[in-house]
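I'd like to ask some things about the structure below.
Note that this complex is displayed minus one protein chain, with the remaining chains in position.
Think of it as A and B in the order they're written, each chain with its own count starting at 1.
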Amino acid sequence: MDNNDIREIIQQNIKKKSHFSDRVMPKFFLFMALISVVITFGIVYTLIFDSIKFFSQVPIREVFSTNLSPLSREPSFGFLPLLNGTFLTTIIAMLVAVPVGMAAAIYLSQFASPRLRKVLKPVLEVLAGIPTIVYGFFAYSFVTPLLMRLIPSLGAKNVLSPGIVMGIMIIPMVASLSEDAMNAVPTIMKEGAMGLGSTRLETTTKVIIPASISGIVASIVLAVSRAIGETMIVTIASGSSKNFTFDITQSMQTMTAYIVEFTSGDAGSGTVGYYSLYAVGLILFVFTLGMNLIAQHIARKYREEY
Amino acid sequence: MIDIDQYITKYVYDVKGLNLWYGDNQALKDINMHVMENEITAIIGPSGCGKSTFVKTLNRMIENVPIVKTEGEILYNGRNIFSSKMKVEELRTRVGMVFQKPNPFPKSIYENVVYGPKIHGVKDKKTLMEIAEQSLRGAALWDEVKDRLNDNAYGLSGGQQQRLCIARTMAVSPEVILMDEPTSALDPVATMRIEELMEDLKKEYTVIIVTHNMQQAARISDKTAFFLSGELIEFDKTNKIFANPSDKRTEDYITGRFG
Partner (left out) sequence: MRDRNTEDFVFEEEVYSMNEKIKKPVKSQVTFNKNRISRRIFLNNSAKHLFSLSTVFAMVVLGILLYQIVSGSIGWLDWQFLTSNLSIFPEKAGIKGAIIGTLFLMMIVIPVTLVLGVATAIYLEEYANEGRIQRLIKINISNLASVPSVIFGLLGLTVFSRMLSLGSSILAGGLTMSLLVLPIVVVAAQEALRSVPGFLREASYGMGADKWTTIWRVVLPVSIPGILTGAILAISRAIGETAPLVVLGIPTLIMKIPSGIMDDFTVMPIQIYYWTLDTVLTPEYAYLASATIVVLLVTLFVLNSVAIIIRNKFQKTF
């Protein structure tokens, strides 16, 4: 076949070619991409729409009370017990996750040899990949009985055990995000400190951590957001008691556990109890979204520094 | 009947008053030059002089940079390449391009060569095979790869990869082949093979080659254009440019006083 023939065929084909794909594809992909935005608006819309129904029937004073008894003859919807339960489990989780996660991050990024890191990082990844239901089972059937030996007054359902296990679950997240932040510190700064005779510890505390503090803080904020939204561990191990108490050996309900209890129970559509789900969901959503936005804001600031 | 084309000088490219900006930065300043059929035109100049920008403008590849603005005309066989009637697909099949770094697709050797014909609607297996053989022979690669057409192209050496890219370009039967420093990533032996190949290419195609290597320009080209800071300083027969440049700056560059 001659060159001219090929050229002729190809030029004919190009002339015939409709520019359909060039016109349609960008619109098609834009449409598909916008679906994710629609989902978000769907979430916000359903939450707000049904929350309004709740707040129009329940006085705001009642919402901020400590009396939560949605299924009693005279239901009361005070959310403070839920906020309290969420708050306490989150604090316990952070008390575990932040020190251990940070220490692991420092160890991995500053002290561990590359070979050791190759072993340790996958372990953390495995820990991060375990489904939360497994942690829930672990908290309920292992950690709680173990803690009972130390604290005899501990209830079979309590806040302490799921808090600790949730903290363990979040360790990999804090560790890997903080490690990323520490690794982002320019080597030249580290070398500067070491060159002046600082030990690794001094370099870490005086140079690395101050330089990566915003990334570290962002990782902690994200961890808090994760703890607030965590569902299965607390549903299984901290139970559904709606008491307002600060005794962490007792059962309490978190916002997430409330949602699970109510939907898997038989709250009929249209009742105040049903709408209370959405009100709790909205509070949860606002909390986690807020945390996430704060974390993004902090993280963006630290990216600009170098 | 008289073929008029025989009697008029045929310009493949006729560049008239071309200006080009990257944002506010003017990269080409009032370029006027022409390219003759079946000649090798070399474009030389220090790095950053706009020579690469210039060849990428000739097949409108430069438009992939979003902030580029052009002004002036480039006539390709008498048709303005910037006019709306000129489809960019047509221009780029008529004007093929070989890049600085060999850039075969991570597919088989065969699939690389027939990529162009395939996307432009040639479906017949026999025709495609014919095109593949012809192009690979044209790029002096056939004997080396004929037994392993289905192997991945990345198994080839750098020089072979670059000849494969030349074959791929030839597969759509272009009229012009643009080469943007095609040997700068290759060793001397591979470079020599490609330079030998250029002699043959010239019979079928018009070749425009950007090179930072003055010896290369002197060895292979018929005409040479010298660019400096976005301006076309001198454009003449290669012999003339290297033996007796008319501009002081050309002479300085060729004798190695800068660049």
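The rule is short, and it goes like this: a contact is a pair of C-beta atoms (placed from the backbone, for glycine too) under 8 Å apart; a residue touches a chain by one contact, two chains touch by 3 or more.
Predicted model only: the values in this text are computed from it and were never measured.
Listed residues B:45, B:116 or B:159: the one in touch with the omitted chain is B:116. Listed for chain A, the residues touching the missing chain in the whole complex are 14, 19, 21-22, 25-26, 28-30, 32-37, 39-40, 42-43, 46-47, 50, 99-100, 103-104, 106-108, 111-112, 120, 123-124, 126-127, 129-138, 140-142, 156, 168, 171-172, 175, 191, 194-195, 197-202, 222, 225-226, 228-232, 235-236, 256, 259-260, 263-264, 269, 277-278, 281, 284-285, 288-289, 291-293, 296. Residues 59, 61, 64, 66, 88-93, 96-97, 99, 101, 103-107, 115-116, 119-120, 154, 165, 168-169, 172 of chain B touch the missing chain (whole complex, contact as defined above).
Quick note on the criterion: only the chains that are shown with their structure count from here on.
The touching residues of chain A, when paired with chain B in their complex, are 1, 3-4, 6-7, 9-11, 13-17. On chain B, the positions that touch chain A within their shared complex are 87, 89-90, 93-94, 116-117, 120-122, 127, 130-131, 134, 171-175, 204.
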